[in-house]
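What you see is the complex with one protein chain gone and the rest in place.
By letter and in written order, the chains are A and B; residue numbering begins at 1 in each of them.
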Amino acid sequence: MSASAVIFYILSFFILATGLLAVTSRKIFRSAIWLLFSLTGIAGLYFWLQMEFIAAVQVVVYVGGIVVLIIFSIFLTQQSGRDLPAPVRSRAIFSVLAVCTGFVLTCVLLRGYAFGRTGRTDGGQTFAGPVASGVPAVDASVGTIGAQMLSTSEHGYVLPFEVISILLLAAMIGCIVIAMKIKPDEK
Amino acid sequence: MPNHAYIALIPLLPLAAFVVLGLFGRKYLRGLSGGIGTFAVLVSTGLSLWVAYRYFFVEGAVTGAYNPVIALKATWLSFSPGLSIDMSIILDPISVMMIVVVSFVSLMVHIFSLGYMKGEARYGTYYAFLGLFTFSMLGLVLSGNIFEIYIFWELVGCSSYLLIGYYFDRPSAVAAAKKAFIVTRLADLGFLVGILILSFHAETLDFGTLIQRLSGPTPQMVGITTASFLGISALSWGLFLVFVGGAGKSALFPLHIWLPDAMEGPTPVSALIHAATMVVAGVYLVARLYPVYMFPGGAVLHVVLYAGALSALLAAIIACTQTDIKRVLAYSTMSQIGYMMLALGTLHYKGEATTLGFTASMFHLFTHAFFKALLFLCAGVIIHRVHSNEMRDVGGLRKLLPLTHICFLIACLAIAGIPPFSGFFSKEDILLSAWHADKLVYGVALFTSGLTAFYMFRLYFSIFWRKPMLVGGGVHSGDAGAGPLRDAGDAHGEAPFTMKLPLVILALGALLAGFVPFSRLVTYDGTPQPDHSIGFFAVAPVALALIGIFIARYLYFKESDRPGRVAAGLGDLYKTAYHKFYIDEVYLFVTKKIIFNLIGRPAAWIDRNIVDGLMNLLATVTARISAAIKGLQSGRVQDYALYFFAGIAGLTVLFIYLYT
Partner (left out) sequence: MSQVPLSHILVVSTALFFIGMYGLFTRRNMITMLMSVELILNSVNINFVAFNKYLYPDKLEGVFFTLFIIAIAAAEAAVAIAIIINLYRNFHSIDVEDAGKMKF
């Protein structure tokens, strides 16, 4: 059990625990804060996976943008004072049942699937290292990502990039239109 | 008679009147209903007389004997080639006599009702019911098939129910109608079982074939006499049960309780149904099956004999104490029917070929129809005038109702058996055959005829003599007890013409009917029998009747306390007779305490809680299940999300694990 494994387990425990608290907390503000912690934990997980750029984006967009947005909307709808009602008993039970069933099903499927393992005959769980095909790992740095994103070659992502920008524009306009308060003229 | 189709018109014309008046009589034909009904029955009567003339005097004279003639026959339900329910019309001496009697008396009642029921609200309905009854009775007597007679039997019972309960806003009338229907229906159960037994063994439902098979040594006869239940042969059971059915309809003891109460109906109805026609249906039935009853070894005629004698005596005793005019007449009817049954039962001991009892019974039926209908119609006139049924309220009506007085007197003399009125001849025949059969029964019948004279003249003197005379519109001074007549205005005289005409005609009949040579026309096998003279045998009954008349005159000619002293002297005997021997109370006890409590209430409980409860349970369960299913479409988006997810998970499992 190396240090990185330990870190991973601590991180994943943190993520899951705060996520659970986020969905079961009775006070809405605390729920938002637990969500914040969970998203920060996920960013930590990205750091552990040596994807620093993704981790940074996660923190900037999710934690700094979306959670703040959620907190603002909590204020705007004046919800922060009251307790949230507990869910209906039957619905809670059925949800737990459904969710546990789904989880068990997915885990069973996971165990049976060999994710790209070649030539290994032990069939065990441990997975050692990247695919042994001799291809060197690419360096996931900002420069590489940016170059590939804006390239027009075979593996370039410039088209989805442009589409995303249009989507963001549309979303922006849409939000403004939906949330706009039309004031009646008072003159 | 080459073309017999017109005979079917005899019962069908009143049926047509019923249908027309039933559909339209209430709203459209109110005033004309009487005319329509009367006209239909008038034509029926004409046709009946024509048929009688042709049957007895044209055809009969040819062959020398009056054989049964099947006039019309239509197969209705055929179970097997030998067994079928046909609608057939049979003509033989008794059925021809009966259609004459029934249609004639019905005509008289129709005419009488034109005056009596004038101004009634449901005038049309009344005539419709009368038409229905006439149809049913005519159909009954013309039936040639034992099931057909049962059908008409029930129809007659239904018409009687409708007519007794005619004044349905009176609870007493409703109760009386129910009582009549239930008692006769109960007896009809016996009738039905008897029909089934007889027809099963005889393997036929047709009267002619049945009689032929069960009145001689045939294979069916052997079969029916060897089969037995509780030690009595099936033949006796069948005949006895059929007699029970007849006893119910004819109000013999102990099934007589409905007849006095049936007087709640209008008086012309009592005249028609409960005096002259329906109540003799039982006698007619036994007469129809007489050859089967006669067969040696049939002990059922014992029962007929004693039941008739007992009814006659009992009814006569009760009639001596009653104070309601119509009830006295009802008990008198019961007593006379007892005589008819008694006469039918006198075969057994005589054992000779000449069955006098049969002829005597039919003769008495014939004459009884006339004088009893006359008595009831006179009572109708009296009640119409006085507006009361009680003997206490009437008295001294001689000058007020002169025609009624004469007719009533004629009828009373006829029923008492004074020569030369018609009742004398028929009653003498009965007593003669009883003398030859059973001396005890003869004694009972003799005593009863004395009682008959007594109570009829008690009625006569009480109505027409007892109090000072009333002369139109007022009373002589010094009499304070005139009662309701004080206000009876005399504007319309004694009675309208339509009410007087039937009285006159029936009185003529009561006078002359005795001179019909019955024994030459109506005998059990159709062969005419010579007239017989009665001679000195008649002395005893006539003397007894005269004694009865004089006792009645002594007690009732003038208002006095003599009747009261006699009643007090008889003490408990009088009280028991006055309360009709408490038979009604016994019946009430059985029905209310035993049947209602032990059977009726649990049955009602089961019906309400278990049968209804089961249905309610089904409905409730369905409602609950549907409410639960309804909850699936709650409109809540999270429930739907849950259903989606469950469905996806299920499908995933299905596709991964069950299809690989």
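Assume a contact is a pair of C-beta atoms (placed from the backbone, for glycine too) under 8 Å apart; a residue touches a chain by one contact, two chains touch by 3 or more.
Predicted model only: the values in this text are computed from it and were never measured.
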Missing-partner contacts on chain A, residue numbers: 1-2, 4-5, 8, 12, 15-16, 19-20, 22-24, 28, 31-32, 35, 38-39, 42, 45-46, 48-51, 53-54, 57-58, 61-62, 65-66, 69-70, 72-74, 76-77, 79, 84-85, 87, 91-92, 94-96, 98-100, 102-103, 106-107, 110-111, 115-116, 125-131, 135-138, 140, 144-145, 148-149, 155, 157, 160, 164, 167-168, 171-172, 174-176, 178-179, 181
Interface residues of chain B (partner: the chain not displayed): 635-638, 641-642, 645
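The rule we apply is simple: only the chains that are shown with their structure count from here on.
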Averaged-CA centre spacing for the pair chain B and chain A, given as whole angstrom: 101
Footprint of chain A on chain B - complex, ascending: 638-639, 642, 645-646, 649, 652-653, 656
Residues of chain A defined as touching chain B within the complex: 91, 94-95, 98, 101-102, 105, 109
